[in-house]
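So, chain A:
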Amino acid sequence: MKTVGFEPRIVGILCNWCSYAGADLAGISRIKYPANIRILRVMCSGRVEPTFVLQAFASGADGVLVSGCHPGDCHYLEGNYKAFARKELLETLLEQMGIEKERFRLTWVSANEGELFARIVGEMVREIKKIGPFYLPKSWMHELQENKHGFHAEEKEAAVGGGVVER
Partner candidate 1 sequence: MFENAGVINESNLDREFVTQVASFPGGERIYSCLQCGTCSGSCQMSYAMDYTPRRLIEMTRVGMKKEVLSSKAIWYCAACYLCTVRCPRQVKLTEIMFALKSLALREKLYAGKEDSPVLYTVFLDVLKRFGRSHEGLLMTSFAMKTNPFRLLPLAPMGLRMLAKGKLRIIPARIRNVEEIRRLIQAAEEVRP
Partner candidate 2 sequence: MSDIKVGVYVCHCGTNIADRVYVSGVAEFAGSLPNVVVARDNQYMCSDPGQEMIKKDIKEMNLNRIVVAACSPRMHEPTFRKCLESAGLNGYQFEMANIREHCSWVTEDAEEATEKAKALVAAAVARVPYHEALYERFTDMCSRTLVVGGGIAGIEAALKVAASGNQVVLVEKEPSIGGNMARWDKTFPTMDCAACILAPKMVAVSQNDNITLHTYSEIEKVEGFVGNFKVTIRKKARSVEMDKCTGCCLCYGKCPVKVPSEFEAGLGTRKAIYIPFPQAVPNKPVIDRATCTYFKNGKCGVCRKTCPTGAVNYEQEDELLVEEFGAIIVATGWQTFDPALGSQWGYGRYDNVYSAIQLERLVNASGPTKGKVVMKDGRSPKSIAVLHCIGSRDKNYHEYCSRLCCMSSLKLALLLKEKTKGEVYNFYIDIRSAGKGYEEFYNRVMEEGVHFIKGKGAEVIEKNGKLVVRAEDVFLGKYREVPVDMVILSTACEARSDAARVAQVFGIQRSRDGFFLEAHPKLEPLRTATEGIYIAGCCQGPKDIPDSVAQGAGAAAEALSLIAAGKVKISPVVAVVDANKCAGCKICLPLCAYKAISFDSISKVAAVNEALCKGCGTCAASCASKALNIKHFTDEQILAQIKEVLAV
Partner candidate 3 sequence: MRYAYYPGCSNHSSSIDYDESTKAVFSALGIRLIGLDDWNCCGTTAVSSVDPLVSMALSARNLALVENHGYETLAVTCNSCYSMLRRAGDYCRDSAFAPAMTSVLASVNRVCQGRVAVRHVLDLLVNDVGVAKIRAIVRYPLNGIKIAPYYGCLIGRPKASFDDSEFPTSMDELLSVVGLEVVPFDRKTKCCGSTLMTSKEDVALALNEEILNESVQRGADGIAVLCPMCHLNLDAYQSKINKKFKTSYNVPVLYFTQLLGMAMGIGEKDLGLFRATGARHKLLKKVSV
């Protein structure tokens, strides 16, 4: 599916120490990248729960980027490993929901990789432009009307993963 003039909306959830700083460096270095991404800060990529990603899609995002420190470089020792552990389950879940894999990315960007960050955003925008806008599945609409403050614990439980929930 392709849409003419389609500008994807991407939510970026970045860890404070590496990726957010990397995105800052892209700015300091005046590296231009598409304005399609809106960046949020968390202290660690380990903070990012699947609910955040699902909420972003539910709120109309066409893509979600989660980015943390490189493996071994986590400011909190191993938070990024936890994020990585959740990734697989989240990807399976997104696949089951019919969300293309291009729409979600977990990357590692360090504080001095401004260029890399800009490149990742550029790539994501290009890829999502190819697959077109994300339309909310009908079943989700119902869920959303039910609760205004995001997902309930049940969905969350299903989506936590990372060896945390026994299934």
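Selection rule, in plain terms: all candidates are chains of the complex that A comes from, given by their letters.
Just so it is clear, a contact is a pair of C-beta atoms (placed from the backbone, for glycine too) under 8 Å apart; a residue touches a chain by one contact, two chains touch by 3 or more; residues count from 1.
Since this is a predicted model, take the numbers as computed values, not measurements.
Evaluated over the candidates 1, 2 or 3, chain A touches in this complex the candidate numbered 2.
Interface of chain A with candidate 2 (complex): residues 9, 11, 16-18, 20-21, 23-24, 26-28, 30-33, 35, 38-44, 46-49, 51-52, 55-56, 59-61, 72-73, 75-79, 82, 86, 110-113, 118, 149-150, 153, 156-157, 160, 162, 164-165.
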